[in-house]
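Note that one protein chain is taken out, while the other chains of the complex remain in position.
When the chains are written out, they are named A and B in that same order, and each has its own residue count from 1.
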Amino acid sequence: MPYGRYRKDQVRIAYLFIAPAIIGLLIFTFLPVISALLMSFTEYNVLTSPKWIGLENYKRLFSDRDFAQGLKNTLYYALGTMPAKVFLSLFLAFLLNQNVKGLPVFRGLYYAPEVTSMVAVSIVWLYMYNPQVGLFNTILRKFGIPNQAWLFNPKLALPSLMLMGVWKNLGVNMIIYLAALQGIPRMYIEAAELDGATGWQVFWKVTWPLLSPATFFIIVTNLIGTIQVFDQIYVMTNGGPANATTTAVHQIYLRAFQQFHMGYASAMAFCLSIIIFALTALNFKIRKAFDY
Amino acid sequence: MSGKYGNARKTAFLTLILCFGLLFGVFGQAMAATTLRVGVWATAPETRQFLEEELMPEFERQNPGVKVEIMWLDVSKINEQLMAAFAAGMAPDLFQGGIMTFPALYGSQGTVMNLNKYVENWPGKDNFYDSAWRAGIYKGNVYGLTVSLDVRPLWYRKDFFVEAGLDPETPPTTWEELREMAIKLTKRQGSTITRAGYWVPTTSFDSMQSGWLPFLFQQGLGLLNETQTAVGFDNPKGIEAITFYHDLLWKDHVDVLGGVPAAVQTVPVITGTAAMATSGSGVTMRDMMRYAPEKFDQLGAAPPTAREQRATFFGGTTLMMNSKTENPDLAWKLMELWAQPENLTKYAVADNQLPPLKNVKDDPVFADPRWRVALETIEYGHPWPGSPKHGEYRMKFVAMSEAIMQNITPIEKAIRETAEEVNAMLSNK
Partner (left out) sequence: MSRKTFARILLYALMIAIAVIMATPFVYMLSIAFKTPSEMIAYPPKFFPEGLYLDNFRQVWAKSNLSHYFLNTVIVSVVKTVLVVMVAALAAYPFAKLEFPFRDALFMLVLATLMIPYQVTLIPLFVLVKKIPLTGGNNIFGVGGTGLLNTLWALIIPGFVSPVGIFLLRQFISTLPDELFDAARIDGCSEFVIFSKMVLPLIKPALTALSIMTFQGAWNDFVWPLLVTQRPSVWTLQVALSQLQTQFSGSEWTQLMAGTVISVIPLLTVFMFGQRYFVEGVAFTGIK
């Protein structure tokens, strides 16, 4: 857009308003990122001086089987949990928007996973997944299905963690949808109802489109977030059994802080960032295409 | 027009105040004559108390003009903390690390100082157990002074032995005895195991340290071979040891995959969900007092079983000196002070570990029969190998251990594949 098209005072105010944020990001995020980028071209164990090795680290990435496994698990995890996160949190937000007694209490209880320490969460979930006496197997046995090994079965371990991940992070998404629901003027809903629309039609034609900014936010931020999933993996399985649940960031962590290969870990991190960036840009393109 | 920008002015003013606050509202660094920074493991509050209130002040008293600044290290994030400190040029003068592995990892990079010239004529070193002294050595040079030990003898519950009709004073001494007793001690309710005869962890480091490593050591083998050029268990005896451990779970069914769940994550012998277990003496003794004090007398300790030799796993911590410290002699003095028998004992008691000193055998503090067994077990202790590649291969071993113990890969195949990978790693520069 040619500069003349803009209103001068708007432009000035705009830059003024975004200045604190941009400056803050430049100093506290970009500088470290540049540093990490430079590190990715070195062999660096942090304790001694770095050694420049050019693109060696990036070349090594291509034959790193553990990283490949981590990437595979990561994408599976991120894409697999996304629909559940969006729809379940919207569902919960809806429930929490109903006219029921004790609504604040319900809201607090539904938010509880967010404030429960990872330690307590892992104890309960480990118990539920216990192959011998856990809740899930007890239920399965009632249907005649034999005991599953869950976290000890390389095929089931990741889905088990995904279920737990969805459960733990519903709270934040839920309050965003709650906030978004408040912003929908009652009159649109009432107008549609007056026109004779059913509850379902009201939802699809009125509510869902109006929620789209919130939905877009949830999809983009959750995607960026779950692709970097780490804490849950580290606490519950540490990547096991036998690398079945390792993720990209878990691999980055191991290389950086256990193998002292900070340079290699940085290269891995940038590789992951490019993937995240591509997926996010894709998200934006999709949104523009369906323009809403 | 001033009213229009009134709010903007207010914001600018507040921002300015914030900036000034930033510049001045910070703590300056106390200017002392000499500061010695020491990185120590933040374990129990009692350890903190001993170091903060007794040892360091004592050192400051003995060396006027010197201030000790303690940097508390979280064991699970120790590398992050140390690496950040090194990168920022704020590395501690002294820091504590795990035995064998830290001297190798940090020593091989020249990050920690070779202490040979200090310990050559130091009388104190004669009081150390051989295995404890060697645990600070890498490639023939002393890099670390071992300050605590955690051995893993065999722990068992005498009341459960009685319940199963076994003599509580005769714990198992051979593999066969262990197996048979474990089978007898396994308690079931229908088809559900409610008490494991012997604790068989299948995940992470426990599956090795409290798992098959002791049996491997008892075959006279090590995780790596003598020259650290290849794995040490890729042979019939090694396979035998690992198979024995594997079969305890899958053939003899003395435990169950996933374990018998307990409310608290600790050694199952304490929660009553296992009758026998190989576990660290520190955590076992302390947690038994903590959670089941009324049953404390029922806790028994036994030396590990034997096959070609009696052996088990042991870990511990060692003090190392930053090779770039500006005060090496002063740092050595602190190490010396800490390594004095009374101090090492007090530290061990606070941390619930064992001091690595021979004279502890006569110390009434460790008169409890179970501590006696633990002390005896030091002679049989084998640690992780001291290899600079430790950080690289440890996860490979864990993956192999889990693949075997959770029946994901057949034993021999898993061992062979891991041996290939790790041997390649070891032959790289």
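Observations on the model:
Keep in mind that, in the parts below, a residue touches a chain if its C-beta (ideal position, glycine included) is under 8 Å from a C-beta of that chain, and two chains touch if they have at least 3 such contacts.
The structure displayed is predicted, hence computed values, not measured ones.
Touching the missing chain, out of B:76, B:121, B:191 or B:428, is residue B:76. One of B:42, B:183 or B:337 touches the chain omitted from the figure, and that residue is B:42.
Interface residues of subunit B facing the missing partner chain: 4-5, 7-8, 22-23, 25-29, 42-45, 47-48, 69, 71-72, 74-77, 80-81, 83-84, 87-90, 150, 194, 261-266, 270-273, 280, 282-283, 286-287, 290-294, 315, 351-353. Even with one chain removed from view, subunit A keeps its contact list with that chain: residues 1, 3, 5-7, 9-11, 13-15, 17-18, 20-22, 24-25, 27-33, 35-36, 39, 46, 92, 95-98, 100, 104, 106-117, 119-121, 123-125, 127, 133, 167, 170, 172, 175-176, 178-187, 210, 213-214, 216-217, 220-221, 224, 228, 230, 248-249, 252-253, 256-257, 262, 265-266, 269-270, 272-273, 276-277, 280-281.
One rule holds in what follows: only the chains that are shown with their structure count from here on.
Residues of subunit A touching subunit B in their complex: 20, 45-48, 123, 126-127, 129-134, 149-154, 237-243, 254, 257-260, 262. Listing the residues of subunit B that touch subunit A in their complex gives 15, 77, 79-80, 82-83, 86-87, 105-106, 109-111, 192-193, 202-204, 256-261, 265, 391-392, 394-395, 398-400, 402-403, 406, 408-409.
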